[in-house]
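Structure first, then comments.
One protein chain is absent from this view; the other protein chains keep their places.
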């Protein structure tokens, strides 16, 4: 019987572990490399970057004031309508058309995007912050678990509208005084959305923390003298990043929509302050005649949410060294 | 013939929550109950009074109203029956008054009975209402949808504090109207069928009525104008282009009627500055820093294009107006000077008055900037108005910050909230108001000094602009003593000029009509804004 | 398990008391006044009288105590009476007649007992919101399973895309969109929900289906979006487990492996997510209900809120809190029932 392996193996090599062939690289290069592989994430990230830049600097290029009314030029259709409807009322000075008071749509999309994105991101970050802290505390400190979870139940059952009204009553004036009407309202809205939507995140994080807490590396960290703080920040949090990401992507969508629902209920931004959600809500009654007025903000919201979702997917993979290795 | 036309379906996008109008002031409740219970007299679509359960409208001429204006005597029609078959008597009328005037009952229509000293049954069909003082307009009680007659037998045990406990009675009052309640689901739907004991044996033409509530105005409009699911939809507060588009579907038609409802801007005569201590904001203690200047007020009014506002916000359901009392015709001022926008004139006026534009384009004088906080309730049309008006005011150098407040807070009157229209912690605010019936006395009297909301009155009061002029108050007192219609009209016009046409303390914008929609297959609809829209539902019929 | 359940139930009582107190205080603090819907033509003095008649002037603790008594003592009596009198379940028992006409929780708006209205609203809420939840789940679960089974396939990618779109578009847009397409343009379905409709034969059943289909679809879209994501993740987790390999090694077909072995395990976390969503059904779906005039509990709550009908809002939110606490417990118990590894004692 012949030896089936022609390769000569020295005994020492036999006992040596195979080392990973890839040379180590800097952590962030690595993350980026992995991230690049994720097509959806790249597309999502690219779109998000584009939208962010567009809403931030768009008004430098497109300088029409979004609040400027121009009754004579009301109800102009978007320019592309001319393709199938030669009789459409279109104008190059308003490429996306104007609304029923003659406000330019493109300018409104830009300005509205700024507000919506700001609210979405800020509220989402706040939600994640509250949800994660409560989830971590409940999961980590056994004594806090009961009270915090009961508190979560409490907040879950609070009716949002009265809460919002109370918040407006209590805080509108001081916030307006110190930040001005729009920033003040922004803080208020972000605050209220944050305060009322962290519960799901907290629950999920708590569950995961409870499981991770039992893993041996946490015990190992404790054995090597790590304080509770260190354990939470160095060991637990990075390991619950992935569920947090998932709720974050959903949270951004919810925040953008909740903001519109709030202005729908009359507790949002000043009425002449455009946001995507509000543009969408305002356009719904006329969606048969002017479908573009719902489609444009609707598409912007959906695409943003979608790209955040894909971006989150990609980031999650990229940030997880286990997946990154493969 | 009664019941021959099958089923009638009506949609009100605000759902009725109770069928006893004495326990709820809501229009939806008044109108839905008006199909079931009826008053002694009603107003028709022109504001004229018609006898309903009464034989005739009592007047001084026919002796129904005492010469000294302190009493009025109503005579019921003969042979009237409640829907349960028992006869209607004057005792029921007397009971109705007692029911509402019971101090513990919290009657929503108490204002109708204001000044009533006693209500007595003279005989089975005659009722005499006596007033404590002469009442130039004695048609408060038992007139219009607000004070229909309820059955004594049914409500006898439901007076005072026990009123809310009688759910069955409140949900299914026995009445004399063309329909009786089969089933009432509060805030949802009422099913009714023709009243077998209705006084006109040929009416109503419909055997059944489904009165659906809830949803939104758009949905209600669609259901009548586009899909034809419903026959009648009430009060479609939608943008004119949206309505026009719906109507073009060809299933239904819009009905428009005008009353006394006026969309207006109230100017705050007192200082709402948040720097003032709580309790002094928006009170007579501090006059407004710039709105107390007539020139500013006038300029604000001149800058507004009421015609355009109407066209955008209400279309055929609105008329630009300079009148706070747009109807009845005897009382209207007829002034149309405000209808033409005059930005240049307004600018000139302000220049002349010494308000100079600063570098930011905002006018100022003696360190006072023309910077306004403009609030209103949340509502799409009002928000459009705000945007337009803000732009015009900016053109005359007035900076405007917009705010909208949830309607339930704005109109709620909670003294704890800073956002109510009575508290008026803003410089200007916009809403609509009207008066009941055809007599504007109480309406004009509301602008007297004593009726300004203030902390001592728990911020209750109707003088929202906080107008305080002795001459005006004197005229109001005189009006209360005057019985002659012509003289009354003259007084009203004088008062009106004082605060509006010349005083610019309230800026009327639009005389708002009511738009309702009916299916093309529904006949007999006469839109009435002085009474319930459903006032003549007995005459409605199916067109084939 | 039993002690666990009882223990949690007993612990829930103080929780619920605190919740009800917080809700009560919150509502008291909220601006707004039951007179908001009374026309401006009614003079302030009359409004003041009406307020007094509603008992608004009383001190807070008295109001709260009264409400507590009404909810925890009088309403249960009414309920027991109902059970022993009219229900088919316990109707054979002698009529208890515990309720002797004490004051129940009365809505300010309708002046009728809040509970009666809630009971009235339950059918349409359950039909529409409940049905949409069930439909959403029934659609979501196969999608989730298939997406996971064929991870990164076209189906999976498309599923992700569609569910995210579904998630990011609010019902105040999808609702009118469906109405315009199916009611106005095509005329297939009615869009004003008829709550008086009684199903008693085939035709009426078809009508019921027709009037339900649009609101159900609007709501189901959101449920589907969420549940299918959870399901996918859970199935993915389980597909990599060793026991799946064992099952395959036994020669079981893929259908059996996935639909029996994997499904049962994957359902464990999803079932609890589903259970936690159930209170939402009773809470209603405010916007959708308004768009289609369904007038379920969501609409009841929103009208009560706008009318500042505090007893109604308070009772509804309290019931909602009870359901949340209850379904939290049910979710935990379900977890224990479905997963034999979990034991609660």
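The letters A, B and C name the chains in turn, as written, and every chain counts its residues from 1.
Everything that follows uses one rule, which is that contacts are C-beta pairs under 8 Å (C-beta built on N, C-alpha and C of every residue); 3 or more make two chains touch, one makes a residue touch a chain.
Operating definition for what follows: contacts and distances are computed from a predicted model.
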Answer for the undisplayed chain, UniProt naming, from "Dihydroorotate dehydrogenase electron transfer subunit", "Adenosinetriphosphatase", "1,2-phenylacetyl-CoA epoxidase subunit A" or "Glutathione import ATP-binding protein GsiA", is "Glutathione import ATP-binding protein GsiA"
Touch list for the missing chain, restricted to displayed chains, reads A, C
Where A:49, A:129, A:177 or A:219 are the choices, the one touching the absent chain is A:219
Residues of chain C touching the missing chain are 3, 6-7, 10, 241-253, 261, 264-265, 268, 338-341, 345
Where chain A meets the left-out chain, the residues are 1, 3-5, 7, 9-15, 17-20, 23-27, 37, 215-217, 219-227, 230, 234-235, 238-239, 241, 320-322, 324-326
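The rule is short, and it goes like this: only the chains that are shown with their structure count from here on.
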Among line, ring, star, complete and other, the chain contact graph is complete
Cα centre of chain A to Cα centre of chain C, whole Å, reads 27
Between the Cα centroids of chain A and chain B the separation in whole angstrom comes to 46
Chain B to chain C, mean C-alpha position gap in Å, rounds to 38
Residues of chain B that touch at least two other chains are 218, 406-407, 409, 416-419
For chain A, residue numbers touching 2 or more other chains are 165, 168-169, 284-285, 288
The residues of chain B that touch chain C in their complex are 11, 15, 17-18, 20, 23-27, 103-111, 161, 163-165, 167, 170-171, 183, 185-189, 191, 210, 212-216, 218-219, 222-223, 226-227, 229-230, 249, 406-414, 416-420, 431, 433-436, 442, 457-458, 460-462
Note: in the complex, chain C contacts chain B through residues 29, 31-54, 103, 106-107, 109-113, 116-117, 120-121, 176, 179, 183-184, 187, 190-192, 194-196, 290-295, 299-300, 303, 305-308
In their shared complex, chain C is touched by residues of chain A numbered 150, 153-154, 156-159, 161-163, 165-166, 168-170, 250, 253, 256-257, 260-261, 264, 277, 280-281, 284-285, 287-288, 294, 298, 301-302, 304-306, 309
